[in-house]
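Apart from one protein chain that is not included, each protein chain of the complex appears where it belongs.
Labels A, B and C are assigned to the chains in the order they are written; within every chain, residues are numbered from 1.
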Amino acid sequence: MSSTWNNNIGFTVFGESHGPAIGVVMDNVPPGESIDLDKIYQFMARRAPKQNKTSTQRKEKDMPQIMSGYFNGKTTGTPLCALIANTDQHSQDYSNLSRLARPGHADYTGALRYRGFNDVRGGGHFSGRLTAPLCFAGAVAGQILEKRGIYVGAHIAEIHGIKDKAFDPINTTKDMIREVREKEFPTIIDVQGNEMIKEIDKARKDKDSVGGIIECIAINVPAGIGSPIFDGLENSIAQLIFGIPAVKGLEFGAGFKVAEMTGSENNDEFYVNDKGHVVTKTNNHGGILGGIASGMPISLRVAFKPTPSIARPQATVDYSAMKNETLEVKGRHDPCVVPRAVPCVEAAVNIALLNHMLEYPNF
Amino acid sequence: MSSTWNNNIGFTVFGESHGPAIGVVMDNVPPGESIDLDKIYQFMARRAPKQNKTSTQRKEKDMPQIMSGYFNGKTTGTPLCALIANTDQHSQDYSNLSRLARPGHADYTGALRYRGFNDVRGGGHFSGRLTAPLCFAGAVAGQILEKRGIYVGAHIAEIHGIKDKAFDPINTTKDMIREVREKEFPTIIDVQGNEMIKEIDKARKDKDSVGGIIECIAINVPAGIGSPIFDGLENSIAQLIFGIPAVKGLEFGAGFKVAEMTGSENNDEFYVNDKGHVVTKTNNHGGILGGIASGMPISLRVAFKPTPSIARPQATVDYSAMKNETLEVKGRHDPCVVPRAVPCVEAAVNIALLNHMLEYPNF
Amino acid sequence: MSSTWNNNIGFTVFGESHGPAIGVVMDNVPPGESIDLDKIYQFMARRAPKQNKTSTQRKEKDMPQIMSGYFNGKTTGTPLCALIANTDQHSQDYSNLSRLARPGHADYTGALRYRGFNDVRGGGHFSGRLTAPLCFAGAVAGQILEKRGIYVGAHIAEIHGIKDKAFDPINTTKDMIREVREKEFPTIIDVQGNEMIKEIDKARKDKDSVGGIIECIAINVPAGIGSPIFDGLENSIAQLIFGIPAVKGLEFGAGFKVAEMTGSENNDEFYVNDKGHVVTKTNNHGGILGGIASGMPISLRVAFKPTPSIARPQATVDYSAMKNETLEVKGRHDPCVVPRAVPCVEAAVNIALLNHMLEYPNF
Partner (left out) sequence: MSSTWNNNIGFTVFGESHGPAIGVVMDNVPPGESIDLDKIYQFMARRAPKQNKTSTQRKEKDMPQIMSGYFNGKTTGTPLCALIANTDQHSQDYSNLSRLARPGHADYTGALRYRGFNDVRGGGHFSGRLTAPLCFAGAVAGQILEKRGIYVGAHIAEIHGIKDKAFDPINTTKDMIREVREKEFPTIIDVQGNEMIKEIDKARKDKDSVGGIIECIAINVPAGIGSPIFDGLENSIAQLIFGIPAVKGLEFGAGFKVAEMTGSENNDEFYVNDKGHVVTKTNNHGGILGGIASGMPISLRVAFKPTPSIARPQATVDYSAMKNETLEVKGRHDPCVVPRAVPCVEAAVNIALLNHMLEYPNF
């Protein structure tokens, strides 16, 4: 099912960039959860295009209207549908794209998959705009988690080689998470953020784009949620994270660094702390062992490729005529998707965690 | 569903390391596919413990018996069940582990998840032994794919910092894949393989272990298979790959390197080649765009942590008494899981690809 | 997943009777299928409240707006979402129902299931109104099936003991199906239909309601679609049919009559007909053997209980105060749901059949 995720929670993301609306339906959200719509809008505003140099100049409202599953300020437990109207399309900007495959985009593969019937305007169902309903769903999940003390935060860990400091894998607090979340450009070290902004701006001027990495952490996840083999926390998070366009890699805890480590370096020794809790001295395991939360912060890093839509001329094919062509991608495009992807990563992790929280009796 | 994967193909991996048997049931395998049992055994033998310095000295037969879904040498289309008897358990080796959490293992998280009722002998359902039924399923899927010209191969790309050459992301052939597959220690460059073997042997002598990376490639995957958002090739492969114990990271194509790239560097320009096929000049996208195969080789890399079971004393907890303890893990353990994980990675990719192949009319 | 069906096709029905809108999202609809919106509206108009004596006097538009998955008159293959605005609610009519359980309704069970947080106005998510999005989905599926020669038709087989003639289980044609479909009151024998109308009118005057049976037939379903055990045609049809409110029974072919039959009476003997097709002389099996279509017409009968909302005083409980009360259900209610349920039954069967058709290579 292409755009549907089915687990304890199910949800389907629907819509095309230039159709009447995009949206999401979530099924099996627990009933009676207060949802603060202002906070939903704030969450989604972090993903929305910004009026600054790091993002597209296209204006969007992107504010969702809830169609069902929400009554008197609370979830009802029946399917929760939210709709986001498409109001600012400039279809003509994309009119020549219907047959020229933009390198790095799904134009060609999408045309094959859907035998030429998909709506290609603005990327259609493959558009990054489809992350708006993902963020809605993730914002809802996040509010439910925060009532249980679970906080999920993300920051820009790297853009085109410029690196931010990492979250503390042991002692990150909800206040640290909130502090980063409220920043216009979410890095832990502002100086590094400013360097990244310059790098993005430089890419824009060069008619180019840059890639980066987002780090995400989740604290206070109760030890014991998740499952081994195919339905563990990594599996669920991975399935959702790779649903965000432009993601090329995902690692948990020490991630790819484990290839240079020994067991004695990498193993996180357990101990019983002052409060009588089992914790680990280090957190190379990223809070997950055997697919199951250890109680330590869950940490992950996600690699995003540079925005494929760049204004430079690129060699490509006209896939209807099957001949070689040159393309200059027009339209308004972020030179870096990473800043707007920060809440998307949080959203995916929120949904995966809520999903596994529902398995447990004392939810 | 912890140990079940449900998509176009469904399968459940069952069993515990020291129970009567482990196995797998696959549902929705296409009927009428010839399965060569000898090749299945060869595939699984690559995962089986070897009699050399790089792996455990425990002897296993691990040869599966097919219980159903196979008749006159062909799949029937009804559920295919294979059973692997557990014949060589030394339960006493693990007898002291029932309450001492081995660092890096799922002993503690498993006890919480299953409220202490899981079979902890030898890691139980969390044991690496459960990758044997995964390999069976993957070997079946691989034979079905190879009849359609699709070949999936993997090699050891890195062990403790020692690196092999990568597969050619454009021109890898089935012969190159087979050549690596037949090696006792599957690296492309034998000299590098020998260095890795020394490194593993050194770790063993140090009562330690080492991690590494496996690279996998799939060639001749037809352009157009897969789907956007949550059911794309990356999503399926990721869900299965993170079902292999010890995996900490996964990247496709250029992977985490995209964080240092610009769009003009990373974008793979399309062209129509001599044969009239749409191909790309480079393959940073790893053969997948928008969750859908582009027709270029699919390439991915998987990071494996060092074997957590090491003979050195480690600080840990007795999680039933909730007190600090020191543990020396006994029993026979590979100082590096990477060599035996090579067919496991292939298996996961085989299953994901067969799954998406089934969506297409001309399968 | 309460309101989601997941199989080869997935769909979620969402909304509450008095919320902003109800609707449906379908995933995995094949791309490139022409959908005639006028025919969709005609299909749905058969379910809509009528301006005659047999149905509610509430006026509804119930005309769906397509939000996604439809472009240039054809399905795109990406999720198809349709929204139906709720424009004619009289919430005050139901204001006293929030704590008094209407006998035969899900007020009490719904309050327990959703811990009192569900939207109870007009039945909320339990309202018969939720069959409108089901009909949308079924109408789409039906158009796709008819292009492949498969026709699904239903008629009122019985209302309060008054019986219509049955469909011919062997020789029903698409013209016969269409003829019944176009009738205002869909019975095969008009005289019987008139008697049923009188019976319904009598029930209305008595402040009472009546139940009935709908018979459904599907012709030209290719032999071989479906599967044994849990994913056969009966299983899928049953799961969807029991999703229609008020259904209390379902039978295929000879149905409950088999309890009075011998094997020699019930067995349908096979023969090769003039055209060289394998057919059966009788059709007690209702076109399905072992969960798989035999190629004979698929026939089923569905029992609907009398509308539970009746104007007579009924004993009931106030489930918030846990005390006994008397209730007179106000508001506008059909004295018989059967006439409007005819397209709902067709819709459920259409969706189940399209679902299984997708499994087959030559779809």
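The rule we apply is simple: contacts are C-beta pairs under 8 Å (C-beta built on N, C-alpha and C of every residue); 3 or more make two chains touch, one makes a residue touch a chain.
Since this is a predicted model, take the numbers as computed values, not measurements.
Within the set C:V247, C:V342 or C:M357, the residue that contacts the chain not displayed is C:V247. The missing chain lies against subunit B, touching residues 1-4, 6, 10, 12-16, 19-23, 25, 27-28, 31-32, 65-69, 71, 74-81, 83, 113-119, 124-125. Looking at subunit C, the residues touching the absent chain are 1-5, 13, 101, 103-106, 108-110, 112-113, 125-126, 130, 158-161, 203, 206, 208-213, 223-232, 234-235, 238-243, 245, 247-256, 258-272, 276, 278, 280-281, 284-286, 288-294, 301, 303-310, 312, 314-317, 319, 322-324, 335.
The criterion applied here is as follows: only the chains that are shown with their structure count from here on.
The chain with its Cα centre farthest from the Cα centre of subunit B is C.
Centre-to-centre, using mean CA coordinates, subunit A is 26 Å away from subunit B.
Averaged Cα coordinates give subunit A a centre that lies 39 Å from the centre of subunit C. Contact of a single residue of subunit A with at least two other chains is seen at positions 1-4, 13, 113, 125.
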